[in-house]
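Below you'll find the structure I mean.
Here the complex is missing a single protein chain, while all its other protein chains stay put.
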Amino acid sequence: MTLAEIARQVGATPQGNAQTEISDVAPIERAVFGQISFVANAKYNRHVETTSASALVLLPDVPCSRIPTLRHLNPYLTFAKIIDLFYPEERRVPAGVHPSAIVDSGATVDPSAGIGPMVHIGTGSRIGRDSQIMASAFVGGDVRIGERCLIYPGVRILDDTIIGNDVIIHPGVVIGSDGFGFARTDRGMHKIKQVGWAEIQDNVEIGANTTIDRGALGPTVIGAGTKIDNLVQIAHNVEMGKNCIIVSQVGISGSTKLGDGVVLAGQVGLVGHIELGSGVQVGAQSGVSRSIPSGESWFGYPAREIHQSRRIVAVQDRLPDLWKRLLRLEKKVGVTSDESGE
Amino acid sequence: MTLAEIARQVGATPQGNAQTEISDVAPIERAVFGQISFVANAKYNRHVETTSASALVLLPDVPCSRIPTLRHLNPYLTFAKIIDLFYPEERRVPAGVHPSAIVDSGATVDPSAGIGPMVHIGTGSRIGRDSQIMASAFVGGDVRIGERCLIYPGVRILDDTIIGNDVIIHPGVVIGSDGFGFARTDRGMHKIKQVGWAEIQDNVEIGANTTIDRGALGPTVIGAGTKIDNLVQIAHNVEMGKNCIIVSQVGISGSTKLGDGVVLAGQVGLVGHIELGSGVQVGAQSGVSRSIPSGESWFGYPAREIHQSRRIVAVQDRLPDLWKRLLRLEKKVGVTSDESGE
Partner (left out) sequence: MTLAEIARQVGATPQGNAQTEISDVAPIERAVFGQISFVANAKYNRHVETTSASALVLLPDVPCSRIPTLRHLNPYLTFAKIIDLFYPEERRVPAGVHPSAIVDSGATVDPSAGIGPMVHIGTGSRIGRDSQIMASAFVGGDVRIGERCLIYPGVRILDDTIIGNDVIIHPGVVIGSDGFGFARTDRGMHKIKQVGWAEIQDNVEIGANTTIDRGALGPTVIGAGTKIDNLVQIAHNVEMGKNCIIVSQVGISGSTKLGDGVVLAGQVGLVGHIELGSGVQVGAQSGVSRSIPSGESWFGYPAREIHQSRRIVAVQDRLPDLWKRLLRLEKKVGVTSDESGE
C-alpha cells in the first residue's frame, strides 16, 4: 500500500514521497524498512531522527524531513486506523456449534453465531447474530448475549446476565458471581442470597480476569461504551455510566454509582454507596471514601481534590525540613519542653 | 404470600394491612406494586416516603404510615430471610456424573453428588454427599471435598486440598497453587518446592478469581465461617481463624496469622510473618507491616492504630496552612535562613 493510499483512507495529510510503499505497522523503536510508525507523546520525539521506519504519523508541528510523514491533529487515532487497514478483523470461531460444545436444548443460538469447543450454554440463554464464543467459555442459564460479541476462552457468564451488542470479554472474566453480602447473627454470618443480575451494555470491553458481581437485588450495570481493564473488581449493584475508563486492579464497592465518562486510574479503590459525577477523574492508587461532584479530579489516600492533594504532597516532601525548622524556632523563642524530644 | 405469613416466618412485627399480598423482593429504588423492600442504612430513609413498594422492612423507630411495614431490630437479616422465602435454594447439578466429565477411576464420588460437564477429578479424590461441581471445574488428585459444597465453573482445586462441608467457591478461584518461594543462589533463583497443602474449613465462601496458595510445608488454613471476596491473594502458610471477613483485592503475605473475626477492608495488604489478633479490623487500602493486638482497629499507609491515624490525617489536611504559618513565625521571630526557600 502506498503512503498516498493510506493517507486517503485515514484522512491524513501526506508530506514527502507519497508513493513510498508501506507493508506493516511497528513501534517507533523497532520499526524497519517498509514499516510505518507514529509519535503521539512528545517524550518519544527524539526517535523521529533515528527511526528506521519508512514513514511516520506525526502532529503537524513536529519537524521531520528525513522520511515521508502523514500529518494529523490526532496521530494516535490516525495510526489506530492504519493498524485496522493492515490487520482487518478476522472471524475466530466459525458459524455453528462445535461438536464438543454442550448447548442445552432450551438455549437459542443464532445460526451465524460461532460456539467453540468445550463451551457450555445453559437453558433459556440466547446468543445473537455473529457473536463468537471461544473455547471452554461457560454461559449459564437465561443469559442474553447480543450481536457481534466476542467472548474469549474461559470466560464465565453466570445465570441471568444481559449482554448487549459488540461487547468484547477477555479470558478469565467472571460476570454475575454472587456479591459479598452477609448479615451478622448470633451464630455466624447469614448469606444474603444474591438474586439480582448483571447488565453489560453495548460496546463495552472487559479485561482479563476481571470480576463483575450480580446485584443483590436488581442489576449491576456497566454503561455503553465503557472500557474496563484487567483484574478489576466491580461489586454488586454498582451502576456505571457510559464511556467510563476503568484501569486495571481498580476495586469498586457495592452500590456505588459512576456517571458518564468517569476515569479511574490503576489500583484505585472506591468505598460503597457513594456517587462519582460525570467526568470525574481519580488518580492511580487513590482511596475514595466520599462522593465526588461532576467534573472534578481527585487524588491521594485518602483522596482529596487534586490541587489540594498536590499542595499537601509538596509539603510532605519537606516534612523533615519543616520539623528541623520548628525545633530551631522553639530554641530561638526559648520554648523548652519535655515534649520536644523523641 | 401475605405480609402476615411473611412476618410469621421471619419473626418480625407487622404494622398496617397484614393481608397485603407480596410476590417478590426488590431494592427500594426499583420496587413496584406487589414487592417488598427494606431500609437498614439511614442514608436511604428518604426513599421511605416515595418508594412504590407494597411493603417495607424497617427499624422499629423509622416513621412510615403510607404503606404496611414489618418491624425488626435487624432489618437486613430479616430481609435476607424474606429473600430466602421467595428464592429457595435450587440444585444446580443433578446427582451423578455428566458423561463429558473425566473422573479418575481412583476417585470416589458420593452418588448424591453432582459432577457437571467437562469437570476433571483426579485419582484419590473424594467428593462428599450432595456436593455440586459445576462445568469445567478442575479437581486434582487426593483432594477431599465435604458435603453440600457448591463449586462454580472454572474453579481449580489442586492436589491435596482439604475442603470441609457447606463451602461455596465462586468461578475462577484457584486453591492449592504453589506459594512464591525461591532461594537466591549464585546462578539465579532456586525454587522452593511447595509440598504443603491448603485446608478450607466448613462454611467458608470464596469469591471469584481469588487465589489461595498451598503451604510450602504444612497447610494454609482458612478457618470455619470465614468469607473471602473476589480477587483476594492468600499466600503460603497463612493461617486464618474463624468468621473472618476479607474484602476484595486484599493481599496476605506468607505465614501471617489471623485470629477469629478479623475484618480486612478492600485492597488491604499485610506483610508476611505477622499476627493479627482476634477481632482486629483494618481499614481499606491500609498497608500493615506489624502485628496487631486483638480487638484493635488500624488504618493507613503505613497502617497505625485508627485514632492516631485519624489525628495524622487531620493535620495532613492542613499541611499547606501549617507551612505558611511556620514561614510567618520565622519572619516574626527574625530567623533568616538559606534553608527557608524552595
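A and B are the chain letters, set down in written order, and residue numbers restart from 1 in every chain.
By our rule, contacts are C-beta pairs under 8 Å (C-beta built on N, C-alpha and C of every residue); 3 or more make two chains touch, one makes a residue touch a chain.
Since we're looking at a predicted model, the values are computed, not measured.
Asker: Would you mind spotting which of B:His72, B:Arg92 or B:Arg156 touches the chain that isn't drawn?
Answerer: Result: among the candidates, B:Arg156 touches the missing chain.
Asker: Who touches the missing chain here, B:Ala40, B:Ile192 or B:Ile306?
Answerer: Final answer for the missing-chain contact: B:Ile192.
Asker: Would you indicate which residue among A:Leu70, A:Cys149, A:Leu231 or A:Val262 is in contact with the undisplayed chain?
Answerer: Spelled out, the listed residue whose C-beta touches the missing chain is A:Leu231.
Asker: Which residue numbers on chain A touch the omitted chain?
Answerer: 25-27, 29-30, 37, 41, 43, 74, 76-77, 80-81, 83-84, 86-87, 100, 117-118, 134-136, 152-154, 168, 170-172, 203, 205, 207-209, 225, 227, 229-231, 243, 245, 247-249, 266-267, 284-285, 301, 313, 316-317, 319-320, 322-323, 326, 329-330, 333, 335, 337, 339-340
Asker: Which chain B residues would touch the chain omitted from the figure, given the whole complex?
Answerer: Answer for chain B: residues 102, 118, 120, 136, 138, 140, 154, 156, 158, 172, 174, 177-178, 180, 182-185, 188-193, 195-196, 209, 211, 213, 215-218, 231, 233, 235, 237, 249, 251, 253, 267, 269, 271, 273, 285, 287, 289, 301-302, 304, 308, 311-312, 314-316, 318, 321-322, 324-326, 328-329, 332-333 touch the chain left out.
To be clear about the criterion, only the chains that are shown with their structure count from here on.
Asker: Round to the nearest whole Å and give the separation of the Cα centres of chain A and chain B.
Answerer: Each chain's C-alpha centroid was found; their separation is 24 Å.
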